[in-house]
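With one protein chain withheld, the remaining protein chains of the complex are depicted in position.
Labels run A and B following the written order; every chain starts at residue 1.
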Amino acid sequence: MEHLELTTVETAKDLGLLPEEFEKIKEILGRTPNFNELSIFAVMWSEHCSYKNSIVWLKTLPKEGARMLAKAGEENAGLVDIGDGLACCFKIESHNHPSALEPYQGAATGVGGINRDIFTMGARPVAQLNSLRFGDINLDRTKWLVKGVVKGIGDYGNAFGIPTVGGEVFFDESFNVNPLVNAMSAGIVKVGETVSATSYGVGNPVYIVGSATGKDGIHGAAFASKDITEDSVNDLPSVQVGDPFQEKLLLEATLEVIQSGAVVGMQDMGAAGIICSNSEMSAKGEHGMRIDLDKVPTRQENMKPWEILLSESQERMLIVVEKGKEAIVEAIFDKWDLNCAIIGEVTDTKRLHYYMHGTLVADVPAEDLVLGGGAPVYHREYREPAYMAEHNAFKIEDIKQPENLKEVADHLISHPNIASKRWVYNQYDSMVGTLNMTTNRPSDAGVVDVRGTDKALALTVDCNSRYVYANPEEGCAIAVAEAARNIVCAGGEPVAITNCLNFGNPYIPEVYWQFVSAIKGMSKACTKFETPVTGGNVSFYNQSSDEGPVFPTPTIGMLGVLDNKKTLTTIDFKNAGDAIYLIGESQNDIAASQYLASYHKVDKYPAPYFNLDKEYDMHQAIKGLIKEELVASVHDVADGGLFIALFESAMHNGLGFEIESDDTIRKDAFLFGEAQGRVVVSVKPEQQEAFVEFMSTNEVEFSLLGTVTESNEMIIDEESFGKVPAVKQVYDNVLHGYLGE
Amino acid sequence: MKFIAEIDVMPLKEILDPQGKAVTGSMKNLGLSEIHNVRIGKHITLEIDAETEAAAKEKVDLACQKLLANLIMEQYHFTLHQA
């Protein structure tokens, strides 16, 4: 490689490496790297690939569990045993920064990426979810982002053909510049038929399959060094285009090739493309590779070695095939009209040797590139922000209770954070696959049939960013608790989580404190609910210079299992005359509620009331009630408080309700407070006795609120809060009002 | 004066054009395998009132840059003639 110019610490800095990292690279190589090699280290040691600023804390999360088949970090996605010889493979991932630039393609390629993580392991995706955060909905930029992101998710996911079964959308000014786009996918695979992201067997051919490689995702900024001429900067696409059609073909071809038994290991190409897949698979399999970069099918001419190595072109897979079975593999990809090219072979060197037209252009050790190997690990400084003192000084007494609570109810119903997300989810195919059991059964979680078994999966994504901002540790524990509550209310058993950790700049100690605190809260809650963390991703730098960091948002994607799909439980009131009970305790608390934030416009508050042990006990009570078939409907109290929960239960069947408030606490707190650990259930008259008897066998608080009524009116303490159909008309059309038909 | 602009908006050549790629692939079903590298864009015509051709050109440029093309992903070119 003597012909290749050596790099300097200045180039390393241009590529985002620290001077000490440059020294370490020289030490590893025993010489100064050339530009190809330096580029390789720069991307592999970036936060995105190495988790260098987060791994210390991620390692503290609970990962053990009887159902775990692949633990966090071992594979592309978590793998959980669901019984009957089947496993569920699931993961959530962010695509925030691409979506901020070009919302349609950014969101679409996010959906593509997360689904590839699932089927690269051999699982067929069966459900998708997404969790979205946008700024003030009145801003033109926000409207542009919402429309683009939703259309992007829809167009990609719908064509790919996997139903979207759940999600959340939240608006707050802190996301004005940086929206959050988190996409989750879950798939099913037979235990023992998964494929690993590994590589071994000297002489085995290495294939690249799927789309041709272009100069996609090679970040102009980081690579605007002297090695890039003006011309080549101009042909670096700033946006990646997703092709869901190609992805669908790749899915079918991939699953077919796995069935053929010819595959040694496989990994999709996401961040850092070929180099990432080569190094991670080789490190895991403790082998090396010789790759001829000129054999990679390219979409653009004259691509440089480092461009081919780093390209993030979509819809590609790297497959190591057992030697002698090339014809089988090639026939399958030919059947699906996909590119399929041998680009190299497995070696016993534990090094990656890259050649271009026969010339060695890079020579790096695989192990030193990857997380858990030689990639750097940093302990970052963290410090409690000053604003926490202001949050903790909040007192409910300082907030005057409004005279007219009906007006508050109307305010919440027409708030985009509370109102129906119909405008969004009607653009997603939620029914393809004919497995979504919750299309016609409204439920707190998406429930997906596992065909051929008695089981169903329950899936949810949850995080109230405002709670996490108020108190990252409590707020993140609440996110886990709410996810578990949703699974339990739907009739399932919480099993495991995946997380998507969206934060600002980790080099700011106050931001890093939010991250560390959230991890602590997650650990605590996941331990309690016995829902190990199977993986996920970290997205830092969701921050603009003008507006500061976004609300910290550790999105929790939770998997639950219904051992008997008949226990699926819905949120809707069924019959007039059924009694309405609150399970859990009302609290004199309005902290961090939508009511406090948007009606009173208060922005300093602690997290809402939350007691992890009581929450857990309450879940056990709900599970028992569902198992004993003592409840007609179950719906958790979440954003907007009890009033919104009651309305959501009433609106499906045109029924109403009549309840009495609790005079020991403020009525605004009773109706609109967001204290955790509460669930609304309805009980048939003939089962009330048995219900009360069951509840008396445990310590969980419960109280009679009132009854479901035939009249479609909502009556609280003899005062009407409106007729359900009229309120629903408003609730259903709020987002249309902002975003158009 | 009234001018007519004939505008072509095309995906940038370095960007993947999934639609063009799928159409290219289908050509062999039609027995036209000698056709390749299909790329698909939009053709837009519009009328514009302006004092001079230069002024009309300026306005069409603005329309293209602001709305008709997404410059992150697309390029445009147009011809102008008097109506």
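Rule of thumb we're sticking to: a residue touches a chain if its C-beta (ideal position, glycine included) is under 8 Å from a C-beta of that chain, and two chains touch if they have at least 3 such contacts.
Note that contacts and distances are computed from a predicted model.
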In UniProt, the chain not displayed here, chosen among "Autoinducer 2 import system permease protein LsrC", "Anti-sigma regulatory factor", "Phosphoribosylformylglycinamidine synthase subunit PurQ" or "PP2C family protein-serine/threonine phosphatase", goes by "Phosphoribosylformylglycinamidine synthase subunit PurQ"
Given A:25, A:61, A:159 or A:526, the correct residue touching the omitted chain is A:159
Which of A:137, A:352, A:437 or A:622 touches the missing chain? It is A:437
Interface residues of chain A toward the undisplayed chain are 151, 154-155, 158-161, 243-246, 248-249, 335-337, 425-437, 439-441, 449, 451, 565, 741
Residue positions on chain B contacting the omitted chain are 18-19, 22-23, 25-26, 29-30, 40
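We take it that only the chains that are shown with their structure count from here on.
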Cα centroid separation, chain A vs chain B, in Å, comes to 38
Per the touch rule above, chain A residues touching chain B in the complex are 101-102, 105, 211, 214-216, 235-243, 245-246, 299-300, 313-314, 337
Chain B residues touching chain A in their complex are 11-12, 14-18, 21-22, 25, 70, 72-73
